[in-house]
Structure formats: structure tokens, C-alpha cells
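Written out below as C-alpha cells is the structure these notes cover.
The other protein chains are all here in position, but one chain of the complex has been omitted.
The chains carry the letters A and B, assigned in the order they are written, with residues numbered from 1 in each.
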Amino acid sequence: MLDADIQLRLSRLSLDVAFSVAAGEVLALLGPNASGKSTTLRALVGLLPLDGGRVVLDGTVLEDPAERVKVAPEKRPIALMFQDYLLFPHLSAVENVAFGLRCRGTDKRTAREKASQALARLDLEAVAEARPGSMSGGQQQRVAMARALVTDPKLLLLDEPLAALDVSIKTSVRRLLRDALRQSNAANILVTHDLLDAVALGDRMMVIEDGAVVQTGTPAEVTARPRSTYVADLTGVNLLRGTGHGTVLDLGDDGRLTCASPVAGPTFAVIAPAALAVSRERPEGEEANTWRGSVSAVDLMGDRVRVRIDGTPAITAEVPPAAVDHLKLDEGGDLWVRLSPAAITTYPQ
Amino acid sequence: MFRRHIKVLAGTGVASLAVALAACSSSTSSAPPAAAASQAKPTGTLVVFAATSLTDAFNKIGDQFEAANPGVTVKFNYNGSSSLATQITQGAPADIFASASPTNMNTVTAASLESSTPKIFAANQGEIMVEAGNPSHVKSLSDLANPALKVVTCAPPVPCGALATQIFKNAGVTVKPVSQEQNVGGVVTKVSLGEADAGIVYVTDVLANGTKTTGVPIPANQNATTDYPIAEIKGAPNATAAAAFISYVLGPDGQQVMKSFGFLPPTS
Partner (left out) sequence: MSRAKWRLNPLVAVLAALAALFFIFPLVGLVTGAPWGHITSVITSQTALQALELSIIASLASTAIALAFGFPLAWLLARGQFPGRGLLRGLTTLPMVLPPVVGGIALLLAYGRRGFIGRPLASATGVTLPFSLAGVVVAESFVAMPFFVITVESGLRSMNRRLEDAARSLGASRRTVFLRVTLPLIWPSLAAGLVLTWARALGEFGATITFAGNLPGVTQTMPLAIYISQSSNMTDEAIALSLILVVVSLVVMVFRRDRSGAQ
């Protein structure tokens, strides 16, 4: 069980986050670049001293600046998996895996045996004596996994472990990782940019922006009701912020929208891109939520087309591919947007 | 090799030596035969290889020679005579070789590299050089045998090294130097900087070094003399200028300069 309250001031970032992770749980940590994710991990490892707060792992105080307690990094029962694996290039796979055990006092032979077994479990016997330089990316990733897990850590930190892998093997490695995490007793924190990783591997999600936590919850909760543009972008929905008066959502400079049910106070509004109707001519009728904007970007994403429309408010709409021709979207210009009030999901800020 | 500052008052020391040697020295240098004066006017560049100890004197002679013969540029290469001899035998393009001892000149002669008989144009004697003010109170050669004293000489193959060996033999002392330098400049440096307590150098070096160091004269019966021969190299690129330069050195103007720097007239 990890109880962390981390306060750190760096030249470009002020970090203030507090969270807990239970043994066996996987907390997915997301956020834009330079939001403080890696800094949080480094602080937990002990490579960056805290300015304030407290870190307790399984009842042991790892760091408490007020009490002048700081356990050195090498004495913390924490293991890391890095995005670039950081396998020791001058050691073989089995020596890499045995490294952590030997550092913590295991004798050479026992360490080697345990390491060999760990490699075998991940299907890596063939490369046990090979150096990282002669292994494929997937093999290196699994060796890194074995190296981290073999020391039986109480806290496992994974820094974008799958980011460097080809899409083709990501799925299988993700599954392997999930099984490995399920089997370990450690509390796990997984930093990722990939929503799929977070949803597939995470029991809970935590979003950090600018050094502060903006949202926590289960992956389903967070993706259904994003509270940050970052998550909204990840899940591919439009997120607007406004103030509710009756059924009107006042977006300030970004105009106003009419909702299906009353809203009050500071409110988030989520709109699926597919829910927007787009046309070149003004739509018939006087229905609410009709406005005109100009095309600023057109992106083809698989079999869907997304159109970014600047206006009040700016919005991303999704259209079928045929519409690109039909609406002559590549020529830019003005577009009319209509949105049904029922398609707006609102929730308090 | 840098120009050394000349101190006129050091001439007194030289004068006393000259008196001591009056008995065996010829006071007038042999005047060169008038006919040997060059038939054509010297021009172009003249390359002179000369022993380190000749630096200041030859630089002045060079200036005077250039003034008297506009159109001639004299270039000097100063080094230990043994190094110069080696360079000449290996084909260095010199017009003239002025050595600090006949031995090194003989090396060049043996390789049949002269086109004229070497002529002795000056002589030099040894002197003990000590730090300014003589803090180690060296009075004679026998003091140098003291093992606590750091004495520096030239290496035996170099003329000033052979000179030192001869001087010690004449005085009957056994001196163990702490270093054997490759040319006399190395000895002067070590004593000037205070690294060595004493060194055997030429009289002219003590004179040239001024107040930076002090000289302790060596009695005539213990001292040794080295003759300085000069000769034109066979196949010299500028034979005309070479002959003229040698005449100048042997003539009254050249001899006057040599004397002013503390050299003795040729002994033979």
C-alpha cells in the first residue's frame, strides 16, 4: 500500500499531488508532457528530494522532509520499468535480471537461478546469455519486465513501458504485462500516453496537469466524464466549460448552448463529434445550437473524418468520408453547425 | 636563442684575464691577405651555422656586415657545435660553420665538407658560473667537488663539456654533475634560475649574462682554452658572400667585436 503526498519545486514545474495505491492495484497516470508524471516517479524512487509531503510504503516512511527522514533510493523496495528499458548493455540478459537480486545481497548462484527462471517464464530462454544489443525491442522489453519483477518489489513504477514497441506486438506484450502485474503483490503505477494502455491495464486512472491532479476515477468514469482537455483529446470528444443558467450553458466568449435539462453553476459539457450536423447552407428551422464557423483543419482518421471548426464555440465534428467531396471540405471556408440539446452531456465542475 | 644584454663593466673581468694570458697570446690578430677580399660584391642570403656561445657576438658582426654590404642578408643558426656538425654532415644547406672547438670542425673536415682550411678566429676559456652574489661561497674548482653542491656542465661530446672535463682534469678534482646539458645555454639557464649552484661555462657567457649570475674565475694553470675555427662549407650556395664574411670576421672590425664580447684572440 502506497500513501504518497508529494510537494516539489523545480525550475520549470511546481508539483503538488497526493494519492494512494493499494497492493495489487494498477494506477494509470496520465497527463500532457511536462505535467509532472516522470517527476512524480523520480520522487517516489528517491532521485528527487521532496520539499514537502510524505511518502509511506507498506507502513514504512520512505521520505518525510519535516521529520528529516529520507531513505536512499537503493534501499527502497521499488522497481522501475523505463520507456527505453535501460538494460545494461555490457551485461547479458540473465546478468541484467540478476543485477537487482545481487545488489540486495543474494549470492551469485541463487540470483542466477532466479533470473533464469524469470526469463523462462517470459519465453526468453533463448536469449538468456545474449546482450541487449542483439535482441529485438519486444525481447528487451520483456527482459526489462523480468528485471523489475524478480526483486519482488513493493512498488512497481512503469514509465511508458510499451511506447517504444511496434503496434503489431504491442497487444501481445500488453497482455503479458497485465498477467505479470496481476501476479505480483506490488502496488503499481503506470505512466502512459496511450489510452488503451490505461484502460486495459489500469484499475484506476489519475490525470495530472501542470503539477496538480485534475481527475481521478476508474477508466470508465474518467473517459465518460473528462475534466481536462487532455483526457477529452485522448478520448476524442469535445469538452467545453461554462456556467449554467436554467437550460442555457453560458460559455463566456465562446457563445452559448442550450441543453436538454437544467444546469447550474460551473459545468462541463461533453459533445461527441459525431453528434454534430455540418452543412454549407444554413439549416432550416430555428432550432437552438446552430452556429457558423470556418474550417481550420480536416483530419482523416481511419475510416472517419474529423473537421475542426473555428467559431463560437470552436468544435470538432465528425463526418462520413463521402462528405469531404460533397461539402468540398478541402477548400476550407464557412460551415454551419447544428447540435441537438440532447447530445450534450453535462456535469458539474 | 635570445640576444643577451651586454654589460660593459663585466669587461674588467675580461681585461684581467687578457692580462693573465698576455704571455702566450698574440695581441694582434692575423690580418687577412688583402687579395683574399672578394673579387665580386657579396649579395643575397648568407647562412651561418654558429656555436651557441657566439650568439651575441655574431649577431653584432652580422649587423655590421650587412651595413657594410647592402644587399646581403645574414641568417644565423645557433646551436651546440656537435648538433651543428651533425646537421652539416647530413646535408644542411649552410654556407659557413663556426664551431666552438676544432673537434667538431674535424668531424665536418673528415666528411670532406670544407672548401677552405678552417681558420681560428677566436678563443674562449672556461669560468665557473654561480648564482648572483655567490650564495654558496664557491671560491675554486675544488669547492665544486663538494657532493652537497649541485653542479651542471655540458655533455662530454659538446665543446663546453669537453672543456669542463679538461678543466677538472687540470685541477685534479672529481666533480659529479647533476646534469649534462646539450648546449651551454642549458647550463646558463639552470644556474640563472637557481636550480644549480654552479656550472662550467665560457667566460663570454658570464659576461653576457650580466648581473643575473656571478662568475668565479679559474686560475690560468687550471683553465683550458678552446679555439673557435671558422670555415666555408663545400658547395656553399653563396660562396662569394661566405668568403667575404670570413674575411670580415678575421679582419680588424670582426676581431674588435669578438674582443668586446669577451673572447680571446686566437692563440695560434
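Quick notes
As a working rule, contacts are C-beta pairs under 8 Å (C-beta built on N, C-alpha and C of every residue); 3 or more make two chains touch, one makes a residue touch a chain.
The structure displayed is predicted, hence computed values, not measured ones.
Note that the absent chain touches A, B when the full complex is taken as a whole. Touching the chain that is not shown, out of B:I120, B:L141, B:A155 or B:A244: B:A155 (per the contact rule at the top). From the set A:L8, A:L80 or A:V319, the residue in touch with the chain omitted from the display is A:L80, counting the whole complex. The residue touching the chain not shown here, chosen from A:T151, A:N289 or A:T316, is A:T151. Contacts to the hidden chain, counted on subunit B, fall at residues 80, 82-83, 85-86, 89, 107, 150, 152, 155, 157-158, 177-182, 186, 189-190, 193-195. Against the chain not displayed here, subunit A makes contact via residues 45, 47, 72-75, 78-80, 82, 84, 86, 88-90, 99-100, 103-104, 147, 151.
The definition used in the following text is that only the chains that are shown with their structure count from here on.
Taking each chain's centre as the average of its CA atoms, subunit A and subunit B sit 88 Å apart.
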